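Missing here is one protein chain; the remaining ones are kept as they sit in the complex.
We just call them A, B, C, D and E in the order they show up, numbering each chain from 1.
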Amino acid sequence: MSTVAAPAAPETDPRVKAVFDDIRATRRTDFINNLWRHLAFDPPLLERTWAEVKALMATPSTLDPLTKELVYIAVSIVNGCSYCVHSHTAAARAKGMTNEQHAELMAIVALAARTNQIATALQVPVDAAFDAAAG
Amino acid sequence: MSTVAAPAAPETDPRVKAVFDDIRATRRTDFINNLWRHLAFDPPLLERTWAEVKALMATPSTLDPLTKELVYIAVSIVNGCSYCVHSHTAAARAKGMTNEQHAELMAIVALAARTNQIATALQVPVDAAFDAAAG
Amino acid sequence: MSTVAAPAAPETDPRVKAVFDDIRATRRTDFINNLWRHLAFDPPLLERTWAEVKALMATPSTLDPLTKELVYIAVSIVNGCSYCVHSHTAAARAKGMTNEQHAELMAIVALAARTNQIATALQVPVDAAFDAAAG
Amino acid sequence: MSTVAAPAAPETDPRVKAVFDDIRATRRTDFINNLWRHLAFDPPLLERTWAEVKALMATPSTLDPLTKELVYIAVSIVNGCSYCVHSHTAAARAKGMTNEQHAELMAIVALAARTNQIATALQVPVDAAFDAAAG
Amino acid sequence: MSTVAAPAAPETDPRVKAVFDDIRATRRTDFINNLWRHLAFDPPLLERTWAEVKALMATPSTLDPLTKELVYIAVSIVNGCSYCVHSHTAAARAKGMTNEQHAELMAIVALAARTNQIATALQVPVDAAFDAAAG
Partner (left out) sequence: MSTVAAPAAPETDPRVKAVFDDIRATRRTDFINNLWRHLAFDPPLLERTWAEVKALMATPSTLDPLTKELVYIAVSIVNGCSYCVHSHTAAARAKGMTNEQHAELMAIVALAARTNQIATALQVPVDAAFDAAAG
């Protein structure tokens, strides 16, 4: 059940086909997951979303691929996005995340959430030492 | 301005002094930041909070120290905790985070937030392929 | 599956019947969606909730009906309320929202979420020019 | 600094004066805090907001006054509303909240946030035993 | 469907069995709900999580057991944790929460969310009277 029907034959639209072809080539798989199948209802939104995912997640950069997935999972958990938690946990596993790392990720997300709430509850003033402009 | 007054002489309480001593020893610094100074209003809460921060953040584990700080910052951003964003950005810098890595972290947190909103707006059903029990 | 059982014959309670009658008359439909059927477990909460929805959403005002639904969807997405995303997307469609407008709404919600995270990550100070009192 | 300027002489508007008089009478104080002073920019919004706060928070009900404030603080913390955390912590103190209760409230909010993140990370299926309709 | 498969025979691990035994003894029931069954995939995370839940929720303290559950539900609602809303609503019912109290809890969570949004929209400055350090 979704708020937009996934097009039945999305690749008859050449813009959608081009994105799906690029997803398959970039990820070296024939599997196109549901997010992209539903985004096909609006080719410009599909194109822009995939372009940024590819640029940031599938391109070598200063953070290693697994670290990027761990950050992605963490954000998805806090935003409560069930779909994204599932898809990026699977992606992290595919990039080598072990059960121990998965458990440690949960522990750190939970710890951060915990101290976030305490700092907000206390309304602690920020230490001057943390000011980047003073560095 | 805070919801709890930081005790004026917190280390006259031996439980607070023990925690502050451990913070100084663990971090090899004399600086005790405001979160701990305010948590001193309730020694049991101070002890439990520090014990978990130390166990997860200051102990070697399956994730490297900088990765843990990046996840911590990401969670703090999404939870909107100003204090925690400041303190953990400073901590990540102290552990070697470069400006490029900081910018990339922001880009990934922002990308995840973006696709989280889109997946939630579409209410995309989770692909069966992502089920761990099916793995 | 819900935390409260929807009453089996809610309209035997005259307070519930009065609200359901008003929903049908206001919306010109016989369809009472599940939110109201479950809220019937507590007539005062049902009455107060419907009264406010009617006053704000079903009464002519300074914002047009579709704009109000778009804002409602946006808030529901960010709050991660699956039920509300579904019900208000359906309501917006009934008020004329096109696929293009739906896609654009998602794009703006996603853009805002993205810059929200970046501004929070940077802890950017608010420009004096934005102060309403200075206007 | 605010997005709306608080009217300089709000009580020259009789609708505002009526609300402010009722706040003073209900709370038995001359102090009108900044939320109401800013809401005075739009008398209907001021009236509706105060009417609901009074109905729920200043009227005897099935939950005692302090419990209601503790829930209010908890929600305000998770929503990251600095103003509300301050105002409702002050209100809870006025209703007798001790330092120990305040610390325990923080501990429970933090624990709930922690297990919320873990349950979301795991995407645990809900046990059939929790279904109210099955009760 | 979950991101981690619940172990098929979790109690063959003595650390898991010890936690499950303690859950059964503490709660006086044979029912182990799904959160714990899934957390069994990582015994240290299971142990730490249960230890804190037991210390805060199953130990007499300055807040009564039902108040603690109400706060827990409130946080879980705002964090959008479906599993936790279900499990803690069931726990609150087991501790005596009536339908009227449940409805009132929802009304207060909703009111707090409402005024949280308004205060954030207005960016109301915090009154000096709320400063704990000034008390």
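Keep this in mind: contacts are C-beta pairs under 8 Å (C-beta built on N, C-alpha and C of every residue); 3 or more make two chains touch, one makes a residue touch a chain.
In this text the structure is predicted, and so the values were computed from the model without any measurement.
Asks: Could you tell me which displayed chains border the chain that was left out of the figure?
Replies: By the stated touch criterion, the chain not on view contacts A, B, C, D, E.
Asks: Return the single residue from E:Val78, E:Ala91 or E:Ala132 that touches the missing chain.
Replies: That would be E:Val78, which touches the missing chain.
Asks: Who touches the missing chain here, D:Leu45, D:Ala94 or D:Ala129?
Replies: Of these options, the touching residue for the absent chain is D:Leu45.
Asks: Which residue numbers on chain B touch the omitted chain?
Replies: Residue positions of chain B that touch the missing chain: 80, 85-86, 89-90, 99-100, 102-103, 106-107, 110.
Asks: Against the chain that's been left off, what residues of chain E make contact? List them.
Replies: Residues 73, 77-78, 80, 82, 85-86, 89, 105-106, 109-111, 113-118, 120-123 of chain E touch the chain that is not shown.
Asks: In the complete complex, the non-displayed chain touches which residues of chain C?
Replies: Within chain C, the residues touching the omitted chain are 1-4, 31, 33-35, 38-39, 45, 49, 52-53, 56-57, 61-63, 67-68, 70-72, 74-76, 78-84, 86-90, 98, 100-101, 104-105, 107-109, 111-127, 129-130, 132.
Heads up, the rule we're going with is that only the chains that are shown with their structure count from here on.
Asks: When the contacting C-beta pairs are counted for B-C and for A-E, which pair yields the higher total?
Replies: So, comparing the two chain pairs, more contacts are at B-C.
Asks: Over half of interface residue numbers shared between chain C and chain E means same, under half means different, so which is it?
Replies: different
Asks: Could you check chain E for residues that touch two or more other chains and list them?
Replies: Correct list: 1-4, 45, 48, 52, 79-81, 86, 89-90, 100, 107, 126, 130, 132.
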